[in-house]
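All protein chains but one are shown at their positions in the complex.
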C-alpha cells in the first residue's frame, strides 16, 4: 500500500465522487486515503451509500487543506460549481496534484464564465495553469501536468464527435448544431422536481434551451482546434434513464468529401487511443453499449441529398463524462498507461 | 345506439387499433361495431388485451369487405405498411368512409413511396383521392372528405412545429433539421430485439439515420406549404419510455425577426384550434404534458448569437400521432366539433 | 353549468389533487369551482402543471372555509396527513359535503392512529361521523352520507382482494400476509431521496417493513368483516414505475375449498359492481391492465401442495387508490350511478 499513490476525493457524496470511489478501488496504483464531504463529515460514507458497506468503511473527512496535504498526493474535486473556485488554488499551492471535475476552471475567459455560470470566476492565474483534460485531444498537455480541469459530460461526448473535423478545416464552422440527450444522473444527487421520479419517468424534455453552460466550453475547444472563433447551437435534453449521453451532431461540409474519407479521418485521429471506437458504415452506437465504461463510441452518416453530415457520439456521463476521464487524466499525469484501472467492459444489458 | 355512427377497426390488435378502441369508447357519436384482425379472428379481443375485460367483449372479425360494409359506416385501417395498399380502395369503393392510419396513401409520388418504403405503391388514382389529414393544417380539406390518409407520428409533431414558418416565407428552407425522439410504442407490438425490454431500457439510440420513411412525408408537406421543393435532415431516436414524441427543430431565418413575432405567427396560425398549445417565452413542453391526450404543445427559442431558431414540439405518438388525430379527422369529416370525444386532460403524472 | 354540483379541491397541487381535476373535468354532473393550495395560492394552477394549460386556467385559492362554502357544494381534501384533522370538521360544520382522501379519519381508534401516524388524532366525534368509503364493500353506508373517509391506496387493493374471504369465515385469520408493491407516485410530489430518479430507477426495495401506517387500516376493516380482531403481516415495496399497486396476498384456508368455489365466492360478492373484475383460472392481472382507470382486477391460485391461497389484486393507486374512488364515493353519496364519469378504459400500452 505504501507504494500506491494516495488519493483524496472532495465531494465524495455526490454521484461523481462515488463513481470515483468505484473506479479508484479497482485501480492497481492508487489508494483512497480520504473521502471528504463538507455536509456529512464524521459519518461513515456507507451510511449514505449502502452499496459501499464492507467495501469502504471510512468516515467522511471535513474539507481541511492541511489534512488533505498530509493524507494525499492527488486530490479530486467532485464539487458543485463555485466550490473549486476558491479551493483548488489552495490545494494546488499546498503541492497537491489537483483534478477538478467541476466547471470552475474550464473557461479561459472569466467574463464568459460569469455570463454562463452566474458565478464569480476563479483567479485568472490559476485558470491559466489548469490543463483542459480532454484526454484524446489534449493528452500530451496532460502528461506531467499538476492541475487538470476535467471536461464536462456534454462537451466530452460532443467534442470527441467533432474534434477530427474541427481540426481538419473540412466543415462550415457556422453550421454546427449539437442536439444532446442525457440520462438523469447528470443532474446529480441534489433534489429537484425536474428529476423527481414521477415527473421524469415516461417523459422526455428539453431544458436550458440556448442557455446551457457547456455551450461556451464546446465553442472554446472547437475554436482552438479550428484556429478561429466558433459559435454553435447546442441543445440539451433529459432522457428517462440514469446514465448515458448521446450527442447528435450536424455539420455542413465546405467541400465534397466521402463518408469513407471522413470515417478514415476519425480513425486516424484516434489511432492508438483505447477508449474511442469508430463504428463501421451504417452502424450507430447506443448509450447502453458504453454503459459503466470509459468508452466513447462514434458513428456517422453523410446524407447525399443534403450534403450534411450527422455524427452520433455516446458516452457514460458518469464515467467518460466525469470520473473515468478524471482517472484517465491521472494516468496520463503520472506517466502510466492511460487505460490503467479503466480497462473494463461495459455492463450489458 | 341506432343513431350512432358505426365504426370498424382493421388491425385492432396493434397499438394503434387498441388506442382507437379506447378513444371511440369515449366518443358520444360513435359505436364500435366490428373489431377486426387477420391474425386473431375468432378470439375475443380481451384475450390478447386483458385491460378490455368486461369493457369490450366482442370477438375479432376476419377481414371481409362485405361484412364490414354491412356492419359499419366508417372503417379505420390501423395496419402495417402495405396492407391498406390493396384494402383501402376496396373499402372505399364499397361506399365506406375510410381513414387509413398507415403510410400507404401519404406520399403522392409512387416512386418516392417505393424508394423509402420498399413496397409497391398504391394505385395512383386512390392516392389522389386520399386527403392528408393533418387536421390543424388541412382541416378544410378533411371536412366532407370520404378517404383520409392519417399523418405519421413523427410528421405530425414535426409539421405542426414547422407549418406556420414554412407557410410564412421567413426561413431558409435549406436549413431545416428535425431531431426527433420517440417512445417505444411507435415500433408497435411486433417483437424485435430493438424493443426487447432489457435492450432498450436504460438506453438511448438513433436509428434509420437519414433513412426514415417519414422524411419524404415531412418534405412533401413543407414543400406544399412553402410552394417549392424542400429537402431536409431528419433523425429519429428511441427513448426508453412507452409514449411520446419530441421533435427538436432547427431553422435559420432568412431575415431578422424577433422571437415574439414568431410566437405571434404561431398563435395566429393555430387560433381557434383546440389541440395546439403554444408555450410562453422561456417555456418548453415535455412529452408527459400531453401524455394520453390529443394535444400538440410547442415552445421556441431564438438564439441571438447564431440567428437560429429552435422549436420544440411534443405529442403523444399513439393519440395525436395516430388514433387521436384519426378521430379528430372523423369529427371533421362528419361536420362535428373537432374535439368531440377528445376533450380529455393529459394523464399526469 | 348552474345545475352542476360545485366541487372544491384542497391540495390541488399534489398528485391526488391533480388527478381529481382530471377526473372531475370528465364528469358530466360536476363543475370544479375552486382549486385550493395553501402553498401556491394566487398562482395559476397551470404554472406548476403545464399539462393543464388552456384546460384549467383558474388561479389557486387559499384555504378559506367561508370562501369554500360560498363557492362549492362538495370539498375534497387531498392533503398530507394531519391537515384534514383540523380542517375537515370545520368544512363539515359549514354544511359542505366532505370527502377526505388523507388518512386522518380512517382509523376509529385515536390511540391506534397516533401509534402508527405519529400525529395527534382527529376529534373522535368527527371520526365517528366519517364513513369509510371502500365503495364495493361499504357502498350502502356511503349512499346519502355527507362525510367520507376515502381508503388508502394499499388498503384498497388489499381489502378488495380479501373482503369476500374475510367475510366468509373460510380462512385462518392469523395466516394473512399481504406483500404489496407500489409505483412511485404513491410517495407524492414532495421531494425525497427515496424517489429521486437516479436512486429509484432500476431499483426495487422494501420500506417501512412492519411499520406502514396502512396496516391498522387493513386490519380494522378485516376485523369488521370477520367479526373478530385481525392482526396481519403487511409489507410495502417501491417499484420503478409511476402508477400501479399490486398486492400479493397469502392466506391459509380453514377447511378444504376448491379454487372454483373461492372464485365463485368473489364473483358473487362483487356482482353488479362495475369496477371489480375477477380473472379466470390461471390468469393473473398486471398493473398496466388497470392503468389510468378505476378498475381493481383480481386473480387467484390455490396451491394443492400447501393448501395456501395466493390472491393477486391490482389497482391504479392514483385512481382507484385515491381520486377515482373519491369520485365513485361522490357518485354514491349523490345517488348517481357509481360509474358516472369513471367509465373510461385503462390506457394501454
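Order of writing sets the chain letters: A, B and C. Residues in each chain are counted from 1.
As a working rule, a contact is a pair of C-beta atoms (placed from the backbone, for glycine too) under 8 Å apart; a residue touches a chain by one contact, two chains touch by 3 or more.
Bear in mind the structure is a predicted one, so any value in this text is a computation, not a measurement.
Student: With the missing chain put back, one of C:43, C:62 or C:231 would touch it. Which one?
Tutor: C:231
Student: If the hidden chain were put back, which of A:11, A:216, A:292 or A:324 would touch it?
Tutor: Hidden-chain contact among the options goes to A:292.
Student: One chain isn't shown here. Among C:22, C:51 or C:181, which residue touches it?
Tutor: The missing chain is touched by C:181.
Student: Of A:158, A:242 or A:325, which sits in contact with the chain we cannot see?
Tutor: Among A:158, A:242 or A:325, only A:242 touches the chain that is not shown.
Student: Spell out, residue by residue, where the missing chain touches chain A.
Tutor: Considering the whole complex, chain A reaches the absent chain at 15, 18, 21-22, 25-26, 49-55, 185, 201-202, 242-243, 274, 277, 279, 283, 285-286, 288-293, 297, 344-349.
Student: In the whole complex, what residues of chain C lie against the chain that is missing from view?
Tutor: 174, 177, 179, 181, 183, 198-199, 201-207, 209-210, 231-233, 235, 237, 239-244, 246, 248, 250, 284-288, 291, 299, 301, 303, 305-306, 308, 310, 312, 314, 349
Student: Even though one chain is hidden, which residues of chain B still touch it in the full complex?
Tutor: 15, 183-185, 187, 189, 191-193, 195-202, 240-242
Rule of thumb we're sticking to: only the chains that are shown with their structure count from here on.
Student: Per-chain Cα mean versus the mean over all protein Cα atoms: which chain has them closest together?
Tutor: B
Student: In whole angstrom, how far does the Cα centroid of chain B sit from the Cα centroid of chain C?
Tutor: 36
Student: If you average the CA atoms of chain A and of chain C, how many Å lie between those two points?
Tutor: Roughly 46 Å, centre to centre.
Student: Can you compute the centre-to-centre distance for chain A and chain B, using the mean CA position of each chain? Integer Å is fine.
Tutor: The answer is 39 Å.
Student: Mind pulling the residue numbers of chain B that touch at least two other chains?
Tutor: 201-202, 242-243, 285-286, 288, 291, 349
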